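Data block below; observations after.
Removed from the display is one protein chain of the complex; every other protein chain stays in position.
On to chain A.
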């Protein structure tokens, strides 16, 4: 067979393939765009509902935006006033807990990658298994521990004389400690997955030069794991911000001064005759805003954190 005829037949094949692919592509894009509708309609209808007057709410479909006369920003204002305290509280425990989780996770992962003794596998297994413990399995002892046995609000009462510190910060501190303890396993796994693939030649060289483990950690491992720190920060921030059961049980009441944003949202606009949906929707968006911002800005790092 001559070279020419080969190229002709492949061209013809490509031609017919191109037609087929084009048709396939159209179907593919229609499906993908339709799926966007599936994933966004619940969110979109919530957004639309939150800005409707009660008149527009009755007369329009839930997913149709209101006209100018049916538009009101009232519910957002109301929800923001109700939630502002919770937003501050949530930030007060989410940020420190996220940072502590990342630091502890990185340290544990480094310590466990460094060593090579049999027990190391057992210890690491205990770390990993910690990810999969349902919070319900520990919530009663945790509740007992914080309310009956430790009682930070009494133990730390000498601190409340300081400016900026108030009594409800005792509860915030309890939440920071609890969230840190529960974030350590997943952070350890994330960091270790990176440390295992890291080139250890440089570290071996530094070791032979007599650098201590602390020095190697500070000078070599920490700088190399900055991208992983970003991943862990973003993922943990979202997880801790969104957490509900610890807030519900450790804080206990929506009216508590330490109430988190998710806790306040769970009781927002509740009345005997039903729920004020537009208010709840506005509250849902305000509560979700920090995680949404983080998610949209750092989508890739977030997806990286999901893949443990």
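Rule of thumb we're sticking to: contacts are C-beta pairs under 8 Å (C-beta built on N, C-alpha and C of every residue); 3 or more make two chains touch, one makes a residue touch a chain; residues count from 1.
Basically, contacts and distances are computed from a predicted model.
J.: Could you check which of "NAD-dependent dihydropyrimidine dehydrogenase PreA subunit", "EchA protein", "Carbohydrate ABC transporter membrane protein 1 (CUT1 family)" or "Acetate--CoA ligase family protein" matches the UniProt name for the chain that's left out?
T.: "Carbohydrate ABC transporter membrane protein 1 (CUT1 family)"
J.: Among A:76, A:93, A:124 or A:229, which one is in touch with the chain left out?
T.: Missing-chain contact among the listed residues: A:124.
J.: So that we can see where the missing chain sits, which residues of chain A does it touch?
T.: Touching the missing chain: residues 28-29, 31-32, 35-36, 38-43, 45-46, 49, 57, 61-63, 104-105, 107-108, 110-112, 114-117, 119, 121, 123-130, 132-145, 148, 177-178, 180-182, 184-185, 188, 213-214, 217, 238, 241-245, 248-249, 262, 265-266, 270, 275, 277, 280-281, 283-284, 287-288, 291-292, 294-296, 299-300, 302-303, 306-308.
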